[in-house]
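Following: one structure in structure tokens, then a few remarks.
One chain of protein is taken out of this complex; the other chains stay put.
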Amino acid sequence: MGAEEKEKTNPREDDGEIRIGVYVCHCGLNIAGSVDCGEVAKFAATLPHVVWAQDNRYTCSDQGQEQIKKDIKEHKLNRVVVASCSPRLHEPTFRKTCEDAGLNKYLFEMANIREHCSWVHLYDRQSATEKAKDLVKMAVAKAARLQSAKEIEVPIIRKALVIGGGVAGIQAALDLADTGYKVYLVEKEPSIGGMMARIDKTFPTMDCSICILAPKMSDVGHHPNIELLANSEVTDVKGYIGNFHVKILKRPRFVKNDCSACGECSKVCPVIAPNKFDAGLAIRHAIYTPFAQAVPSTYIIDMNLCLNKDGVTVCDKCMKACERQAIDFEMKPETVEIDVGTIIVAIGADVFDPSSLQNYGYGKYLNVITSLEFERLINAGGPSGGHLIRPSDLEIPRRVAFIQCVGSRSDKSGRLYCSNVCCMNTIKDSLLIKEHWPETEIHVFYVDIRAYGKGFEDLYKRARKEGVLFIRGLPAEIVEDRKTHNLWLVGENTLQKELYKVNVDMAILSVGLEPRKDSEPIQRLLTLSRTQDGFFMEAHPKLRPVDAATGGIFFAGCAESPKDIKDSVTQASAAAARAGILMAKGKVTVEAITPIFYPERCKVCGLCAKVCPYNAIVLNKELKRVELVKAACGGCGTCAAECPFDALTQDHFTDEQIISQIDAVTESDADKKIVAFCCNWCAYAGADFAGVSRMQYPPSVRIIRTMCSGRVAPKFVERAFARGAAAVLVAGCHPGDCHYINANYQTQKRVERLWKKMEQQGLDKERLQLLWASAAEGERFASKIREMNRLVEKVSPEEINNAKKVFEKALGGD
Amino acid sequence: MPERIRHAPLDMGKATFPKAKIQLIKDQCKGCGFCIRFCPQKVLEESQEINARGVHPPKIVDESKCLACGFCTAVCPDFAIFIIEKPSKEDVKNG
Amino acid sequence: MEASKALVPKEDIRKLLDGEKLEHCFECGICTASCSIADLLGKDYNPRNLLEKIFLNPDAVLASYEPWLCAWCYRCYKRCPQGLKLPEIFLYMRTAAVKNAFTQPLEIAFEKIVDNIPLSIVTTLVCFHPERAGLEIKKILDMIEHIRIEHLKKLKKKKTVKSSGEKIAVIGSGPAGLTVASELARKGHKITIFEAFSEPGGMLRKCIPEYRLPKWVLAKEIQFIEDLGVEIKTGVKVGEDVNFDDLRKGNYRAIFIGTGANKSQAFKIEGGDLEGVIHAIEFLWNANYKEKVKVGKDVVVIGGGNVAMDTAKTALRLNADKVTILYRRSKEEMPAIPWEVKEAENEGVKIEFLVAPKKILGKNGKVSAVECVRIQLGEPDESGRRKPTPIEGSEFTRETDMVILAIGEIPDLGFLPKEIELNEDNTVWVNPITMETSVEGIFAGGDAVTGPATIIEAIRAGKRAAESIENYVKSLAR
Partner (left out) sequence: MVQEIMHPLSKYLREAMIPHIWCTGCGNGIILNCFVHAVDELEMDLDKLVVVSGIGCIGRSAGYTNADSFHTTHGRALAFATGVKLANPELNVVVISGDGDLFAIGGNHFIHAARRNMGIKVICANNFNYGMTGGQQGPTTPLEASTTTTPYGNIEHPFNLVHLAAASGATYVARWTTLHVRRLTQSIKRMLQKEGFCFIEVVSPCPEIFGRRNKMRTGLEMMDWFKRASVVENFSDPSKAEITPEKLVVGEFVNIEKVSYEKFLHEKISQINERKVGW
């Protein structure tokens, strides 16, 4: 499992004399407009180990790159520093340049003097130039301590696991299986098909839902590359991208695969219960198949209902009725263990339970139903044989109301999002009613009709043409007339600013979608993160919309956000393609920012294993040692920050490197500077965004980039104070949005501990600030710096000296 | 499928549960209690009366709960209890 | 707006509207449709629209009468999908208006109240609360009194309505009953109110503390109604002194049931009969009527409704040293309206959440302490509220010398004939639109139908019932 230790090769680069080349970019006037680049270059030349420094107009141009390559050879440079824009933009470019010249790409460092300097200090050339010098100094200091590194390669098992057998899971499984990969499809319910199997028609084409889904379902059942595990659950996932070891609990069906689905058993079963598949509107027996087209078609016994649930076979009616002797009451749960390279999460969504909205009386009034119940009612295969009947008297309703946004877009219910499908679903439903019973009076109470997709607007128009009444304004309450069980809907027509009272026979609540209640175990097992809404969070909303932040895991369908069938299928195919790319390549490289471990210092306390969000560090209690699984490592570095014995540090962000940066900042005028530690993904990007937007803030801040705020060890902060920094900022992603799952929770804990310490020592804890800022919150970052600058101006020399004293210890190890 | 069920099945009224008449041959009972203990619907319980053999035979608590599984017939060592299934009208359609 | 300095700073508005929350408002109209005042005033008042105006141009709203028309029932808040606290937003606008000396809108608002809402002085005091915006109560009373006299003058000038001669019985003289009586009296019907208590007014008299509604105001209000020709028979209890069926057999064309909810919910607790344990309704009643009311030093109130808040505040006013409310759910689940809770807390009432009493302990027959248990909230139950379950082993005792039980009131409807259908919670079932019960010609409204609610909701129901009764009587005449 464990990957071999990264080789530290190429002694020519690492050992011997350090020769640094510095290039200061003008970026046209972008930098040169506010920074005296020539002066910066001159300054750079004076720095230790710098053997070559120059400024040029565009370092990233071909010319600029050629220059670097030439200099590496000519001046025997073994470290390169470019002071230009954000490393988030051009670090890959220059790394490649170095590689082309035969220099290990990890021996390159950047100073961000554009986004973090010239653009945010447009009108203060002198300060900006001074700051640029500092930034270059920091970069040079770090560069002198850079080490070459080799990225490790991880082989990928060419098998995939798809969790969830709704339409998304089915599509993803079929696509991967057709590509030639072995696919395990795990479904919790007895049959695949998911939500799509339950609805009647699909919008906007009005195709019969099960008619188009059933062939796909049976393809899954017959595909030689697909192993279908229905009535099963993923219980454990270990491993990492390319090498997941998964345990699946296969719950017993109590019917063997010999079942021919003839249904004789069901006929004789004496137990009757509501069929969940029909939203409880129809009955089924203890031995049943959820619906006619179920895959696998094997019947199943609901052991919670069966008379034999106590373990004594008292009733053998089904057994006697079964010609094939397929019934087996002794079937036991089985655990299946598989190894896969990629995982697609397609667990779908739940529908909102409207019984919490008391004013709509769902569950109290018989004739208030949900849109899902409606689907079963209007479905020819449903409990009423496709006759829309109202539950109170089983009559066909003459007046029907649809109520939109039930459980969606509501702060109170915690579901602030639009559920995406309900508008069109209602329009489709209203047309279905009109098709069968054209005289029906249909009111749709809405706030915004969202008919955004292909063919949606036409459908909306058609509904209006058919005479469906669309009324803007939701009913405030539904009241039942006790005698007739008719319903009164009271609300405001917000276009006419008039109150309405509408009497209908039946009301249908267009319930929204919500994250599955059982998604928590999946989240935990796969170390995924979720958005505030509770849906799974993609790695990037625009550019990696189907990837999870954890490598090798992809999303399809409503697990990621509410979507209609078309979007689910699209995303499923995309997820299959993404997983396929990985598996086709057969291997993956891991960036060399993984932990470096010094076993001689380790006291096997296990703290690192506890904080690792990827379970990439394992505490082996038997052998009394800590084991690193580099391939599983995400590269946050929180383990290095946590280790009390300095037994761990992070490659490319070593303690030594970061401390050298801190020292560089605090070498002069420390009492006027803010040392800021920013995580690469949110805060640093937020500062970049402030620069791109030209938000001006005081030039007192010096940003040190870490991959995650979780990398910021308390000793860094202490050292900054010990060296006389006026203030320190630790900035990362918002809690819950961490790029490394939850590493930033450690940040919070560490900062809180430092605050406590400062308070106890009589220091002003305001001098250490914690900021959560996303990549889009440039203004948030800028205003924080403005706020902190006021603090810097106020802070007294005594205060700074006090801090120096308190944190004196942190200076050790110089 | 996770959502809570709020509505009673529409065809619940049409559902025909198997019905049975439970016959006790009381004096043949030796009072082992097997039928009482293992009835899945808890239809039987020990009575207070004393039969010809000096034991308490079972009595029927609620015959309407009986689903005619016939376990009492099958487990009785003394051939003292049996059920007669009442003919049900039509087999209930499933879902 | 840019030209002159904004009267209401944008920053403040932002803060007030709870950050981005207002942006969640997608104008579904639920607030307006829930609003009793919007129902009573029709086009004159539209909270949703008002909110929009505040958002677009807060300064213009200062000159509008609309913010003054909110009656603080919080129905909008309870139903709003976003949970916006409209009454508090409107209060902010009122305060700003007072600060900037906009008095005209207030007068217009009062005119509208007087024109459309029965019991206008009472409702102004107990519902509209102009004083919360920083106005003096006395000034308000004077102002509304003045407007009212003008209003009556106007009415008198109009042709007097011809007496219809139809007799209508109203049971209960609470806000709902009084509303029905005054509305129908103005239509020329002959109204008789039957009141079991010795004085009319119902909950208004019994339970609303003096500091909120001076008795003379109520007396005056009732006098107005009597002046309209309404006969109020006090001390007559339907079911005991008069048979309900006799009323029907009498010449009454229609009957309105407005008996309210004044029976304390049965609450079995060990030690409930100790000296010093009292039901909230009884306590408030005593406080309103008896010269001297015994109040403990350290009072515990059990419950989380408006009555609990009133009780706690009254106890404080009666010189209790310390008043603590124990409520078994969390603040979000409290049925009391948020402002009342806030007010109670401001006045020094301590509220402990997620605590339920287990038993009341006594010494020498007197209350000495309450044994409580801490509660955790489980999964939402059938009613959608999270189910409180006691945490085992978390019992603790709290010393006290008085326990007031404010655990809810239910209607006492034993006198009604069986044909009149009741709901599961023992309230009268009515057709929500006509307020007619399951028996033709018999109507109901107020707390007897809704369970404990606010006065304005009772008035709204009364007004709705009055309209239906009028239609009903007319249809009979035809």
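Observations on the model:
Order of writing sets the chain letters: A, B and C. Residues in each chain are counted from 1.
Methods note: a contact is a pair of C-beta atoms (placed from the backbone, for glycine too) under 8 Å apart; a residue touches a chain by one contact, two chains touch by 3 or more.
Just so it is clear, the model here is predicted, and its values are computed rather than measured.
Within the whole complex, touches from the chain that is not shown fall on A, B. Between the chain not shown and the residues A:Met319, A:Ala577, A:Val692 or A:Leu811, the one that touches is A:Met319. Only one of the listed residues, A:Glu330, A:Glu439, A:Glu600 or A:Glu798, touches the absent chain: A:Glu330.
The chain not shown here touches chain B at positions 23, 25, 27-28, 30-34, 37-38, 52-53, 55, 71, 74-80, 82.
Hidden from this view is one chain, which touches chain A at 310-316, 319, 329-330.
Here is the rule we go by: only the chains that are shown with their structure count from here on.
Separation between the centroids of chain A and chain B, computed from CA atoms only, is 55 Å. By the touch criterion given at the top, residues 355-359, 363, 405, 409-413, 416, 447-448, 472-477, 479, 481-483, 488, 490-494, 497-499, 501 of chain A touch chain C in their complex. Contact residues of chain C toward chain A in the complex are 21, 24, 26-34, 38-39, 42-43, 46, 48-49, 79-83, 380, 382-384, 421, 429, 431-433, 438. Remark: chain A residues 189, 198, 263, 266-267, 270-272, 274-285, 288-291, 307-310, 312, 314-315, 317, 350-351, 353, 355, 362-363, 366, 369-370, 372-373, 383-384, 389, 391, 394, 516-518 touch chain B in the complex.
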